[in-house]
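One chain of protein is taken out of this complex; the other chains stay put.
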Amino acid sequence: MDIDAVKDALAAQAIEVPSWAYGNSGTRFKVFGSPGTPRDPFEKIADAAQVNLFTGAAPRVSLHIPWDRVDDLAALAQYARDLGVEIGTINSNVFQDDDYRLGSLTNADAAIRAKAVAHHLECLDVMRETGSRDLKIWLPDGTNYPGQDSIRARQDRLADGLAEIYAALRPDERLLLEYKFFEPYFYTTDVPDWGTSLVHCLELGDQAMVVLDTGHHAPGTNIEFIVAQLLRLDRLGAFDFNSRFYADDDLIVGAADPFQLFRIMHEIVQAGALDPAVGVNFMLDQCHNIEDKIPGQIRSIMNVQEATAKALLVDADALADAQVAGDVLGANAILMDAYATDVRPLVAQVREEKGLDPDPMRAYAASGYAERIAAERVGGQQASWGA
Amino acid sequence: MDIDAVKDALAAQAIEVPSWAYGNSGTRFKVFGSPGTPRDPFEKIADAAQVNLFTGAAPRVSLHIPWDRVDDLAALAQYARDLGVEIGTINSNVFQDDDYRLGSLTNADAAIRAKAVAHHLECLDVMRETGSRDLKIWLPDGTNYPGQDSIRARQDRLADGLAEIYAALRPDERLLLEYKFFEPYFYTTDVPDWGTSLVHCLELGDQAMVVLDTGHHAPGTNIEFIVAQLLRLDRLGAFDFNSRFYADDDLIVGAADPFQLFRIMHEIVQAGALDPAVGVNFMLDQCHNIEDKIPGQIRSIMNVQEATAKALLVDADALADAQVAGDVLGANAILMDAYATDVRPLVAQVREEKGLDPDPMRAYAASGYAERIAAERVGGQQASWGA
Amino acid sequence: MDIDAVKDALAAQAIEVPSWAYGNSGTRFKVFGSPGTPRDPFEKIADAAQVNLFTGAAPRVSLHIPWDRVDDLAALAQYARDLGVEIGTINSNVFQDDDYRLGSLTNADAAIRAKAVAHHLECLDVMRETGSRDLKIWLPDGTNYPGQDSIRARQDRLADGLAEIYAALRPDERLLLEYKFFEPYFYTTDVPDWGTSLVHCLELGDQAMVVLDTGHHAPGTNIEFIVAQLLRLDRLGAFDFNSRFYADDDLIVGAADPFQLFRIMHEIVQAGALDPAVGVNFMLDQCHNIEDKIPGQIRSIMNVQEATAKALLVDADALADAQVAGDVLGANAILMDAYATDVRPLVAQVREEKGLDPDPMRAYAASGYAERIAAERVGGQQASWGA
Partner (left out) sequence: MDIDAVKDALAAQAIEVPSWAYGNSGTRFKVFGSPGTPRDPFEKIADAAQVNLFTGAAPRVSLHIPWDRVDDLAALAQYARDLGVEIGTINSNVFQDDDYRLGSLTNADAAIRAKAVAHHLECLDVMRETGSRDLKIWLPDGTNYPGQDSIRARQDRLADGLAEIYAALRPDERLLLEYKFFEPYFYTTDVPDWGTSLVHCLELGDQAMVVLDTGHHAPGTNIEFIVAQLLRLDRLGAFDFNSRFYADDDLIVGAADPFQLFRIMHEIVQAGALDPAVGVNFMLDQCHNIEDKIPGQIRSIMNVQEATAKALLVDADALADAQVAGDVLGANAILMDAYATDVRPLVAQVREEKGLDPDPMRAYAASGYAERIAAERVGGQQASWGA
């Protein structure tokens, strides 16, 4: 085990954070607000920059359009750079306009489909104004009742719409297509699984990649298998990290099943996909319903770092030997030994060597930032999923 | 098979409808509004009365407090009676106040627990003003993260809070305790299953009964087993009917799995629990996210009627004989023969004999009510889960 | 609705039955035997022929190698023809040899992989001797413990092994690759989902198709979506029909969720895939643990027929109109109207017009066949999954 290589890998790891995590979000039953919540995209960026300031591992912020629409996007991007972060992935939104009640790219109405395509072309413009490479499409489209619409026709409309959007990509841009098991529709979902996302990406071309959100699977799904499969096919474009016990709970990544997160990172490490050149964008996508948002994000970054550290500590040679030898318990033990290791000191050391406080949670709490924004951000409308 | 007895049972069947089904509701992503949506409890009652007018089977309306709080509850009840319906179950609400972020009856803060108890006592007052018998408690309380709170302590607080509420019941009143697998919290739910609800009901006394919402179970749960078990224990107080493919989807009852609805009604019929004297209140609890609300409710009533009709057509004697004989295929075939029967003509006939149109959907559409309320209900704030 | 076309379609429908359904099978806890169980492949064929005799809809029998290995396969095929049925799909078996403990085509040991490939080549020989077109591969391979083997390496070995087998196909032969969520392994499964099966089929070529077993999905999976997607991609090679409440329960098709079966057949009908030219082979794959086997198979055929009849009765034009109009409740109602129809008389009429008894269950029971085999098949070893 080359511990310096492990530390270098940890030091280089970058996790993208979502602008919307700093606004209010919640369940269909209630969205709880909290003091200091950002009221505009600039304040969201400012909060995101705090996460990077204390972790040194969150150098990019994803935007959500139209939530993060501002008149001067270049100014927003410059504001971000001034705070030490870049604009990352641009996320489209086709679920909050009344027109999309029965679907956007898959809607039976051609005018609504055209509107949805146009929205994505607008997102491409945002990418170019903000220096972003990736357009991420999470398509909420689906149906609630058997017979409501034709499954097949919707797939064909989807293929057509994606083709229009893909045709507008520049050579260095990517289209990332996310899948989700269910919600906000409850009978069919038009991109419900990695297979469907892959089928459309294959049809589109090499710049189309699959997004894996860790909360978007059927109960019991082996997520690391999908990770390994998509890496094998060179089609894993990005992660949306979060965790869940039941459905798309959007809890802090690693909170519900830290062992699963470790297994996922193990596949990443084994495939060499921590290397940015492989093209996997590691992003968070969470809702902080009841916990503080900035600390919630910091904790999330730490959880990914610790899972990654454990994955880097797996003795790959010994593991491969045991696997080839058919030593079931031995191979499992090698993996579990890495998992059982307490990597908190190692990750803390990596932080210190970057000039950071070894304990980002404590350091953020001591910084007074939370109290400052609570005092300053009075009046206005707190940002939320709906605004 | 005594077909007259079947028709009498169908003619007598009453299904309670929820006031909130006529307001807007949706998912955490979007609530779609529609023209004509009620703006106050009176308009909700008016819409509910339409459902009864065309089905003859929905003579009661559940209220949700504080959503349906009006200054003069007696006037609301009288308004309902004038339209041919009664006020049914009173539902408490402890999920939309900021104080309840970390729980209501289970909150670690005694003052918040007291507030939640007081809310339920207020609901008892509403019952008495509206002539209602049942207080229904769906407790949203839970936690999102392991360690967040003590599972055990929350159970003890819950038991204390319920005891205070129960102590305020009059002899002819009931406390109905609903359980739910998950949502709006995602790690623990304080009343997650029928066992927990039953344990508390047993501790409270004979006036405490379990509520079974058909969407509140883990994947694969055999719901009719729970129905049979609770009937055996004399503790099935009510149903919240809806249907789901995934989680608590709140779709139209019978839409996702009509065979399951039939099996549930089969247990009801076998146990004689269609008889109101047994004390099972059959209620709807659904969200009409994308479909029209009043027709959505009418369709729901029809679905329950058809499932009930099929259950009434089961040849109980032949079934019992086959079961005792260990005739696996034969017993199954007897059940399936009833299910395969097209009962739409029978149910239509029952309607006609009551002086109703045999096709409530068509009759409602022809009535012009939808167009009238769309034209009249202009301005104001459409009712939704939040208001 | 052209009722003659519906009847023609029903009269033409063919469902393939599995030889192993007539032997004993069960759970890991117990396999219950029954009198008259076949003791060799000839007796299995004889029983299968009874199913065709009474339903007129089961003209082919799938074989399982080595369970159905006989010295003279041509004689077995001729025996089948003499009884009015053909040999259908050949199923390989790589789960009952000690060598396959850690996998067959995916085993880390090259010698075991070669043995597994050779077994499939042997199955191709069986196909040619019996006049079969399809080689069906259900690959049980998987792992039980994290780290036990490399997910990626196993995919690569699988691709290699399949390529060797595929290379041996004649132009008119097909390789059908089945997927399964889990079991007999419990951590990874090497072909766990339709996406993985499709990826391998795409790599192999046009003669490789996906097999969809209705019991092989995660809880809540929308199976008809997968059906529609695979039909759209021209890669749905076959069904293994059965039903389940929980896992791969292998119950009688249509027993657990008849509405799901109808929705599946609706996708088939809408895509025109009842037509044999489309290449979808409709097969049963069930275990009759506690019920009589031949009647269990007859009932299964009837259930598929009734679901098909309902699907054929859907008013496709009205449905398309309602879908395009965005009429959620209307479109759903059109589908449900077909489902609510009692098609037993229609299917019985189709049987009578073919010269069959309208009630195959009663006719079989009256035939005395069950009593005859129970009396005759004394001694010997009853066939089961293991022999």
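Chains: A, B and C, in written order; residue numbering restarts at 1 for each.
Rule of thumb we're sticking to: a contact is a pair of C-beta atoms (placed from the backbone, for glycine too) under 8 Å apart; a residue touches a chain by one contact, two chains touch by 3 or more.
What you see is a predicted model, and the numbers here were worked out from it, not measured in a lab.
Enquirer: Out of B:Ala163, B:Val199 or B:Ala348, which is the one that touches the chain we can't see?
Expert: B:Val199
Enquirer: So one chain is hidden, and I want to know which residue out of B:Asn144, B:Gln207 or B:Asn242 touches that hidden chain in the complete assembly.
Expert: Touches the omitted chain: B:Asn144.
Enquirer: Quick one: say which of C:Pro38, C:Pro146 or C:Gly326 touches the chain that got left out.
Expert: C:Pro146
Enquirer: Counting contacts across the full complex, list the positions on chain C that touch the omitted chain.
Expert: 25-30, 32-33, 95-96, 98, 100-102, 140, 144-146, 181-184, 186-187, 219, 244-247, 249, 251-252, 255-256, 289-291, 385
Enquirer: Going by the touch rule given at the top, which residues of chain A touch the chain that is not shown?
Expert: 219-220, 222, 245-246, 255, 257-259, 290-292, 295-296, 299, 306, 328-329, 332-333, 339-344, 361
Enquirer: Which chain B residues touch the hidden chain?
Expert: Against the left-out chain, chain B lists 102, 108-109, 144-153, 155-156, 181-182, 187-189, 192-196, 198-199, 202, 217-222, 224-226, 228-229, 231-233, 259, 263, 267, 270-271, 319-320, 322-324, 326, 328-329, 331-336.
The criterion applied here is as follows: only the chains that are shown with their structure count from here on.
Enquirer: Please state which pair of chains has more C-beta contact pairs than any other pair.
Expert: Chain pair with the maximum contact count: A-C.
Enquirer: Where the centres are mean C-alpha positions, what is the separation of chain A from chain B, in Å?
Expert: Computed value for the inter-centroid distance: 38 Å.
Enquirer: So what's the Cα centroid distance for chain B and chain C, whole Å?
Expert: That pair's centroid distance is 40 Å.
Enquirer: Scan chain B for residues touching two or more other chains and write them down.
Expert: 219, 245-246, 255, 290-291
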